[in-house]
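In what follows, a single structure is set out as structure tokens and then discussed.
Yeah, one chain of the complex is gone here, protein chain that is, but the others are all in their spots.
Going in written order, the chains are labelled A and B, and every chain counts its residues from 1.
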Amino acid sequence: MRIITLTTDFGTRDWFVGTMKGVILGINPRATLVDITHEIPPGDIRAAAFVLASSYQYFPEGTIHMVVVDPGVGSGRKAIVIQTARYFFVGPDNGVLSLAVAAEKIKAIRSLENPKYQVQPRSRTFHGRDLFAPAAAHLACGLSMRSFGRALHSFKTLSTNAPRVTPSGIQGEVQYVDCFGNCITNISQRELARLRGPSQVVITKGQGRFPIKEFYDAVPAGKPVAVISSMGFLEIAINGDSAAARFQIKVGDRIRIQSGNR
Amino acid sequence: MRIITLTTDFGTRDWFVGTMKGVILGINPRATLVDITHEIPPGDIRAAAFVLASSYQYFPEGTIHMVVVDPGVGSGRKAIVIQTARYFFVGPDNGVLSLAVAAEKIKAIRSLENPKYQVQPRSRTFHGRDLFAPAAAHLACGLSMRSFGRALHSFKTLSTNAPRVTPSGIQGEVQYVDCFGNCITNISQRELARLRGPSQVVITKGQGRFPIKEFYDAVPAGKPVAVISSMGFLEIAINGDSAAARFQIKVGDRIRIQSGNR
Partner (left out) sequence: MRIITLTTDFGTRDWFVGTMKGVILGINPRATLVDITHEIPPGDIRAAAFVLASSYQYFPEGTIHMVVVDPGVGSGRKAIVIQTARYFFVGPDNGVLSLAVAAEKIKAIRSLENPKYQVQPRSRTFHGRDLFAPAAAHLACGLSMRSFGRALHSFKTLSTNAPRVTPSGIQGEVQYVDCFGNCITNISQRELARLRGPSQVVITKGQGRFPIKEFYDAVPAGKPVAVISSMGFLEIAINGDSAAARFQIKVGDRIRIQSGNR
């Protein structure tokens, strides 16, 4: 029994995800399939990378994480599998795996080239079905890394902005907006701990003032609040409502934390 | 093999549901996971309670039903597991389990307190992952109820309005609007049977007149119809269209049935 997780921008309206699962179960009927999400905004490599990095480590060792957000499908971009000390990651080499793998110990990287482990004839438009699903299924059967293709020594990574800590506070940015409208920043609990007495989070572009609390319901319904999110990052929210909608916050917006009590 | 069902307001866009499944499968790789829905309107405890009450009894005995609609996450609200003669129910103690459990024979109630059966360090914002998922997984492994925490003798229940039956008819209300726009009332088949010759359902706020039929397609496409829904409640519908949209019906709206043939 091996777990294969699926993260894509395929949506759930058409047959794309079901077809990939059919291909996987045809190769390995005992695989356990878990959807992370199929609602990554079309082609949004950065969102997919963040979703994967936020979830992969809650799965048992040996899990195979497959990500298909692949705007370059059919072009010259490589298709890869990365083995780390604990997991396997399968996807296009466009950076989508990089935020998760950054925290893991890499053991091997291979290019997915061997036609024997692909659906034939291979389409130029649906590598989720023809390339990535069979690779994940064969990994779940215990196929060796070297069977897939030549060894690679690097893979594409996404640039990330670290928050800037100054005497007067921290400046960071919004990394991800979830379906509740909670805005997850790149400011971690560790950086926050370096400030003395941070009492307010101030969004520079608006009037929102977000007291840092331990949980959403620590402020009255409808009131702004900042919490440490379940992934360890500072998160801007409104108790029971959408901070993104109320304050028009989007990914990339700057967030400033002022030090001291004001 | 044990089934765990999941009902949440987490949506399917982010990684929340996938992460809970990873935690469950890490504890019990043989659990069978079934999504009821993850699209409960955010924080809508009553909708979640109705969805659970409409579905739980179609699962085999021993199934573990986990519900995470939890606007008070991190606050003082209790987290509980209820064992009935046939099922287990896991969720926050905010009434979300109460409509389903009302029809079952309760055997034990426990508070989820034992840190040994929680993800550590436990977040204050994602108890679905850190508290409820591990509890469900350990139940699926056969862990005893008393391992989780102290025994409780009650749990929070939701108030419900019974329909009012008078000589001239029945007055009830809309309990739930489904994704087709069908409006499920709180008037049951039993109450309806007490009327002689009910021939029309009249919505007091509009002009809709809904003849009671055995199935949707018993009226022409686009025409109003009332049927006994698959859960045994009277349901207001339009054949092939949305009654909720056409007549602007929402949860809590009053529905009146007039007795006799007019």
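General remarks:
One rule holds for everything that comes next: a residue touches a chain if its C-beta (ideal position, glycine included) is under 8 Å from a C-beta of that chain, and two chains touch if they have at least 3 such contacts.
Computed from a predicted structure; not experimentally measured.
Residue in contact with the omitted chain (choice from A:Ser123, A:Ser147, A:Ser168 or A:Gln248): A:Ser123.
Residues of subunit B in touch with the missing chain: 1, 3, 5, 7, 12, 32, 34-39, 51-52, 54-55, 58-60, 63, 178-180, 214-218, 227-230, 235, 239-240. Contact between subunit A and the absent chain runs through residues 10-19, 21-23, 25-26, 29-30, 33, 42-43, 71-75, 123-126, 129-130.
Heads up, the rule we're going with is that only the chains that are shown with their structure count from here on.
Centre-to-centre spacing of subunit A and subunit B amounts to 31 Å, using the average Cα coordinate of each chain.
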